[in-house]
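Below you'll find the structure I mean.
What you see is the complex with one protein chain gone and the rest in place.
Presenting chain A:
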Amino acid sequence: MSNSINHARNAAQFNQDPQKVTWHDKALWHVREKRDSSAQQIQEWETLRTLASQIKAHTLSQLGDYLELFEKQALQNGIRVHWAADAQEHNQIVYRLLQKHQVSKVVKSKSMLTEECQLNTFLYQKGIQVTDTDLGERIVQLAKEPPSHIVLPAIHKTREEVGELFHRTMQTEAGNSDPTYLTKAARKDLREKFLNADAAITGVNFAVAETGEFVVCTNEGNVDLGANLPNLHIACMGIEKVIPEQKDLGVFLRLLARSATGQPITTFSSHFKKPSKGREIHLILVDNGRSEQLNREDFRSSLQCIRCGACMNTCPIYRRSGGHSYEATIPGPIGAILSPGKDLKKYSQLPFASTLCGACSAVCPVKIDIDTQLYKWRQIIGKDKSLFTKKTLMMKIGGKMLGDYSLYHFTAQLGKRALRLLPSWLINNHFNAWGKSREIPEVPVQTFSTWFKNQQHHEHKK
């Protein structure tokens, strides 16, 4: 278990600052509430969710065909298409293109795929200057941290922390943590990077098979500035991002921003179909484990995800443990069903980082049954002894006791007395994770079955 991540331990660490946990929890719940009021304004909201889910399921049922069609149309438009089996091949393709164009400075817009492929680290090692241009991404890049949320990368940072970071890295005024002041400072600093960049790397939200175009959604305009200035634009996408027709965009763009932040649409929904004269657009289609996930019937629909982050904002565990506690590119509920598909041993704790309350599935714009899939991963992990050790003994004892009436009755009587007599340090010891920050409720004078029997006795008397 040495290389597996320990979500519970990471969460405990995050919880050492209760005030910050409350702040984090509230910030994300606020986003969830904005999502709700935005969704409620659309009469056909539930129909749109069903449509989106069906379009995605349909696409996944013919994924190869749609990828081929997309490639054909994109090539016809003058977009060059590349294929990568894994992160390493993806990074190599990017590097080859940058080398060919003698690129030393790159501006990058938000792309969870390049995070997944660890592209930045790879390019730094090759001596290439990479600047993340989305403000949230820039903050975590300067802080040398991974993003903690897929839509709000720096949601874990307070304005004071950002102020201090910008003072240290961009020489802003000491002690000034006004968001407008800090944003303007970043705008000025990044404008220089945009104007001097030799190439732009962007993500992709949707690739349309019918037309061979791809769409990127941002609020800041960093894609429209970044990709349209230098001569080389490299767009990176997972193979599950393809959709059949242009009109499908109508459904997805209505759902995406409303689910993500409660905005009716992102400020920029940018469609790239053909490179402008004298310039090049390259697009990399990346598998990196997606075809394996497609082959897992129970987890296939996790590939429908459009990366809105709604499941994170609503998740009681995510809100109180922070994105970093998952140690995965995609944190939160959706990450907890995607990550075990990539590395079951490493991520075997993540499906347990959930109360199975189902809030994630209730807000998912493409209706992924996230909570069911979390449960299904638990079944797989539970059966594998090498993955699941801590709870096995307790479960065995519990199973035996609950399965035998007289044994259960005896233990209940015993437990009732023991709980009253034993000191709390013995009850809330480190074998009992539930004892952390919880007190056992007061023990009643009689067990339920004794009470029930007495009731029946009284009934008879009447």
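In the analysis below, a residue touches a chain if its C-beta (ideal position, glycine included) is under 8 Å from a C-beta of that chain, and two chains touch if they have at least 3 such contacts; residues count from 1.
The definition used in the following text is that contacts and distances are computed from a predicted model.
Engineer: Would you mind picking the UniProt name of the chain not drawn here, from "Crp/Fnr family transcriptional regulator", "M1 family aminopeptidase", "Pyruvate formate-lyase" or "LUD domain-containing protein"?
Structural biologist: Per the UniProt record, that chain is "LUD domain-containing protein".
Engineer: Out of A:W83, A:Y375 or A:Y408, which touches the unshown chain?
Structural biologist: Touching the chain that is not displayed is residue A:W83.
Engineer: Among the options A:Q73, A:S269 or A:S321, which residue touches the chain absent from this view?
Structural biologist: A:S269
Engineer: From the list A:N6, A:Q76, A:N295 or A:T355, pick the residue that touches the absent chain.
Structural biologist: In the complete complex, the chain left out is touched by residue A:N295.
Engineer: From the listed residues A:Q73, A:S111, A:T133 or A:T202, report the one that touches the chain absent from this view.
Structural biologist: If we include the chain that is not displayed, A:T133 is the one touching it.
Engineer: List the chain A residues touching the unshown chain?
Structural biologist: 27, 30-31, 42-44, 47, 50-51, 54-55, 57-58, 60-64, 67-68, 71, 77, 83-85, 89, 133-136, 139, 152-155, 157-159, 162, 179-180, 182-184, 187, 190-191, 194-195, 219-222, 224-225, 228-229, 239, 244, 246-251, 253-254, 261, 263-276, 287, 291, 294-295, 300
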